[in-house]
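Here the complex is missing a single protein chain, while all its other protein chains stay put.
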Amino acid sequence: MNLAKVLGSVVATRKEESLEGLKLLVLGIAGPDGKLGGGSVIAVDAVGAGEGEFVLYASGSSARQTRLTDCKPVDAVVMAIVDSWDVEGEVRYRKGDTE
Amino acid sequence: MNLAKVLGSVVATRKEESLEGLKLLVLGIAGPDGKLGGGSVIAVDAVGAGEGEFVLYASGSSARQTRLTDCKPVDAVVMAIVDSWDVEGEVRYRKGDTE
Amino acid sequence: MNLAKVLGSVVATRKEESLEGLKLLVLGIAGPDGKLGGGSVIAVDAVGAGEGEFVLYASGSSARQTRLTDCKPVDAVVMAIVDSWDVEGEVRYRKGDTE
Amino acid sequence: MNLAKVLGSVVATRKEESLEGLKLLVLGIAGPDGKLGGGSVIAVDAVGAGEGEFVLYASGSSARQTRLTDCKPVDAVVMAIVDSWDVEGEVRYRKGDTE
Partner (left out) sequence: MNLAKVLGSVVATRKEESLEGLKLLVLGIAGPDGKLGGGSVIAVDAVGAGEGEFVLYASGSSARQTRLTDCKPVDAVVMAIVDSWDVEGEVRYRKGDTE
């Protein structure tokens, strides 16, 4: 999994039928220091994430291991909203702190 | 998934039998700003995408989760045509706008 | 999938039993402009490709979706020989043209 | 698999139900010389690894081949704590040596 920040969303009317109703998020991939710069990915939202939130996403076949994405042509899923993380004993991000 | 622009197509007569009839697109991978530069990929078209359109494609085993690609040696599939996307509250692309 | 040029082949006598009889090709990965420079990969040949030809290869679990590679420890397969491709309405490669 | 050092952990209250109770580690990916610099990944801990330890993690569908991660949206798992490794006949890391 990787840390990422929700940057926005994608609208696509014409698509594989099985994707109907899924929310597609634009994610900026983040390092342990919370900085973006690791590229971006489009992921299905399985947890109700909002713009600006830090999340975890899973890639590949593992992205299909949720009720929402099972058996669908989806290779990335947001499966957790991050409250905080720490690196070497120091909190690097805590939700709600000014960023 | 990633955003990409349809750049062209590939013709291949001699191929695995199961690939018969599939359309193979040349995609330029795009970032959230809509700029190419993230490399390219060849993907099967599952939605009738046309040259110049922005699309979403899925990779890996997830690329086989469409009726067209099931059980075939295919690791990338175009599964949506993008209408628009936004980043940090701003529309970055809308189909039909001059590009 | 990616475009690639067949550069050579690999000989390996001591190997997993299930790999017996498979031809292993050295591929140089190509961009849509036909230039190499995207690294290399070793792939099983499922279509009888020859040195110097441009081909398509599939990676990951999708590389096992051919009769030759089913259930084998193989993560890349050449599944098509390319006749031609075009980018933005222009033919970038056509088999038989002087390269 | 790759070598990595456990740098910290991630807390996420709102998540896919199946992830309940899993420990999420922040890993810094290491080369054979033991130096970080190969990026980072968030992995589920399947072996009780502690901060500062060198570990092995597996990615992709292989990350679901443990009792803890089976059928869950998890694409990286720590499946071994490293005691030592050697390169060209020289020990490059041994647990307990001053680092």
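In order of appearance the chains are A, B, C and D, and numbering begins at 1 in each one.
Basically, a contact is a pair of C-beta atoms (placed from the backbone, for glycine too) under 8 Å apart; a residue touches a chain by one contact, two chains touch by 3 or more.
Predicted model only: the values in this text are computed from it and were never measured.
Shown chains touched by the hidden one, complex as a whole: C, D.
The chain that is not drawn here is touched, among residues D:L3, D:L22 or D:I42, by D:L3.
Counting over the whole complex, subunit D has residues 1-3, 31-32, 38, 46-48, 56, 58-63, 65-66, 69, 77, 79-89, 92 touching the chain that is not drawn. Take subunit C: the residues that touch the chain left off the picture are 7-16, 18-19, 24, 26, 28, 39-43, 51, 60-61, 63-64, 71-76.
Methods note: only the chains that are shown with their structure count from here on.
The mean-CA centres of subunit A and subunit D are about 20 angstrom from one another, to the nearest whole unit.
Taken residue by residue, subunit A touches two or more other chains at 60-61, 63, whereas all remaining positions touch fewer.
In terms of which chains touch, the assembly is arranged as an unbranched chain of neighbours.
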